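What follows is a short report on a single structure.
One protein chain omitted, others in place.
In this document, chain identifiers A and B correspond to the written order of the chains, with residue numbering beginning at 1 in each.
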Amino acid sequence: MKVRRSFVLALAVTVMLFAAGNVFAQSYPTKPIRIIVPFPAGGATDIFTRLISQKLTENLGQQVLVDNRGGASGIIGTEILVKSAPDGYTLMITATHHAINPSLYKKLPYDTARDLVALTLVATSPNILLAHPSFPANTVQELIAMAKAKPGQLNFASTGIGGSNHLSGEMFKSMAGIDMVHIPYKGAAPAMNDLLGGQVSLMFDTPAAGLPHIRAGKLKALAVTSAKRTAIAPDIPTIAESGVPGYEALSWFAMYGPAKMPKEIVTRINTEVAKVLHLPEIQKRFADLGAEPVGNSPEEFAAYLKSEMAKWAKVVKDCGARLD
Amino acid sequence: MDIFRNLIFGCGVALTPLNLVYCFLGVSLGTLIGVLPGIGPVATIAMLLPITFKLPPIAALIMLAGIYYGAQYGGSTTSILVNLPGEASSVVTCLDGYAMARQGRAGPALGIAAIGSFFAGSVTTLLLALFAPPLAQVAFQFGASEYFSLMSLGLVAAVVLAHGSLLKAISMVLLGLLLGLVGMDVNSGTSRFTFGASELSDGIGFVVVAMGMFGFAEVIRNLESTGTREIFTSRVHGWMPTRADLKASWKPILRGTGIGSLLGILPGGGAILSSFASYTVEKRLAKDPTRFGQGAIEGVAGPESANNAGAQTSFIPLLTLGIPPNAVMALMVGAMTIHGITPGPQVMNQRPELFWGMIASMWVGNLLLVVLNLPLIGIWVRLLTVPYRLLYPAILLFCCIGVYSINNASFDVVLTACFGILGYLCHKLDCEPAPLILGFILGPMMEENLRRAMVFSRGDASVFFLRPISLGMLVAAVSLLFLTIIPAIGRKREEAFKE
Partner (left out) sequence: MEIDVHKSKDFFAGLLFVFFGLLSVWISRDYPMGSAGKMGPGYFPTILGGTLALFGFIISIRSLWVRGEPIRLQTFRPLVLVVSSVIAFAMLVNPLGLVLATFVLVFLSTLGGGPIRLGEGTLLFLILALISALLFVYGLGLSFTLWPSLWISSET
């Protein structure tokens, strides 16, 4: 009798907790949500986050605020996320850096696998291989031939060591078997400036940055880094089809939360974000910027994250890049 | 003429009631945050981005631009009043502006700063309208070697800035260079001098160094020497610049405008150099250079015009190419993107109302700033008559809040205190902070460009001498150095002979 009663009691409590958890999730959010963006305001990650947070604020009825905490390739902001309470009111959206940092840094102040939970893949974006119009090669094939004929003569700019445009270049070098000198800059603007001025020959950059100059004739596009041609610039061939089969390097943005977030909140956030990402207005704005909204499930994204981390780890190891 | 038609068209856009209101809001807010130490236009614009969603794009951009150059005005106010440079470009104004304030001439200093800035703003607006695209092309001639030579010229100018011992000035520059190297090295990815603190991996913030060495050190210094004498004499010599002041200032204003317009075009550090360059030029051209540092009005007129000119021309790379030359412009790019405007070479053609409207509103903004700030001078001057014992805790508090708010980091405030100690030491040892600050700003850029130029040339150092612009600047730097050293050596030998 007693056992049965305590069993029923335990069952009742469990059911109540479960219901409360769901009710909790259903009533979530009850206060403003903070999305950390570990990069300065105005950058690509920041813009995508602001576009989404505006819509989320409308849908959820609670303020969704963007909190810029830039520094150290996103590490400072990530650290803050990891230390926050896993109640669903502090989230983070960051870029490919997150998957690359573990292989670049000897020591991170958090454990990428254990301290965060992957919520969803927000968007992916290819990079465009840009060149100054006076650059002799017009296609990737010509570029490879040029590089092989005169090794070590070509330069390519990047927005910083370990960024996705640096490593896209390194991957390209190793897969095409050519040698180019990497010139790192502090950010996109000085790099783009030198590219436009013809000081540096090549650069991998986002469509948002590159397309206006291509359309104005100030730069030319040699290829895109995605596996398939992109919708916003269908006449630019991919690197994969231009002589380096199997090449794919995407920039992507994703949302994370601190580890140990309740499952119901994870699911709720995932559903809401996916809903926003499928809005036609958001689809259009993202497409204008050269990105493709995704909004997949936490499990799908976690698998993608793992594969990306492995891929970039290999590229980093091959080229020997290191940050500390 | 096409230009005038465009300008009138732009005025039509800028002077609509909505845009006027937002222009006014922007410049007022900008002045306010410029006055408050620590908080700068970057933080404010970032905070206001969500609000600008609800505004039409042109109004939003006009407001944000207003905040930017409004902050320049406000920054010079605190430089003059309490020796606190709000922006990198206001450091130079501290040198003579604050000295003038201590002599009871804060009013004329503030007035000349406003007038000079307005003049520079008007002229550069015209320059923007006429020459924006060709000016943008000038920036392309500047590669890594040119930047390095420019920075070297800037460093020599830093030595010229000082008015004490030459050796100590050079040492302060070197110390500043070293402090500027703290953080992650862009060319190799190694973190230098960070001792594992990730807060330092992006370097020491300029605000931290400036607040500490100029602000806190000054407070300590004043507290030490107070006794019964007040810091600011209560005998205020008028609120407005006198005719003599204006006479002395008009040429510096012209020169400053020219210097600032040219340097502001260069992405990455051009605008910062403009005020330093102007100060150096004025000091060199003056009949009695020893007046500089003691309250020479040319030392305020020239740099203030230069930094406003530089601030406006730094819009050129943004509006013509979509390339932001500094952090504030990067935010503007973000704001434009969020509003669906693709910054780039085609903005001028595809959205002429945006391009010309912004140019016209810059002039309107400058006008509003002068109208706003000149009457405020009376209030500021009265503020200085508050007894210092009540004033300095307020200064300390606002500095702490301002520095903290940059990164929400107590670490930054503690670091500022450390620089306060360093500033105090320097004052005791007769070492000037201004050359250190200039070295601090220029150091990392100089090294970055030196190494990059060497990578481009594959280790061939002659590249600095073979490229004409680079060679020209290096020659100017060396000449300036000799022109400064030789009289100094001459003076020392005279002194030795006298003894």
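The rule is simple: a contact is a pair of C-beta atoms (placed from the backbone, for glycine too) under 8 Å apart; a residue touches a chain by one contact, two chains touch by 3 or more.
Keep in mind the model is a prediction, meaning the values are calculated, not measured.
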(request) May I ask which residue of B:S145, B:N187, B:S201 or B:T342 touches the chain that does not appear here? (result) B:N187
(request) Could you tell me which of B:L178, B:A286, B:L372 or B:L480 touches the chain that is not displayed? (result) B:L178
(message) Using the touch definition from the top, which of B:R105, B:K283, B:R351 or B:R451 touches the missing chain?
(response) B:R451
(request) Extract the touching residues of subunit B with respect to the undisplayed chain. (result) 33, 36, 39, 44, 47, 165, 167-168, 170-171, 174-175, 177-178, 181, 185, 187-188, 190, 192-193, 216, 219-220, 223-226, 387, 389-390, 392-394, 396-401, 404-405, 408, 410-411, 413-414, 416-417, 420-421, 424-425, 428-431, 447, 450-451, 454-455, 458-461
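Throughout what follows, only the chains that are shown with their structure count from here on.
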(request) Measure off the straight-line distance from the CA centroid of subunit A to the CA centroid of subunit B, and report it in whole Å. (result) 35
(message) Under the definition above, what is the set of subunit B residues touching subunit A in their complex?
(response) 42, 45-46, 49-50, 53, 139-144, 184, 186-191, 198-199, 201-202, 267-268, 317, 321-325, 327, 329-335, 337-338, 340, 342-346, 407-408, 448, 452, 455-456, 458
(message) Which residues of subunit A touch subunit B once you look at their complex with the stated criterion?
(response) 40-43, 46-47, 50-51, 54, 65-66, 68-72, 75-76, 79, 104, 109, 152, 155, 160-162, 181, 183-187, 189-190, 192-194, 196-200, 208-209, 211-213, 215-216, 218, 285, 288-289, 321-324
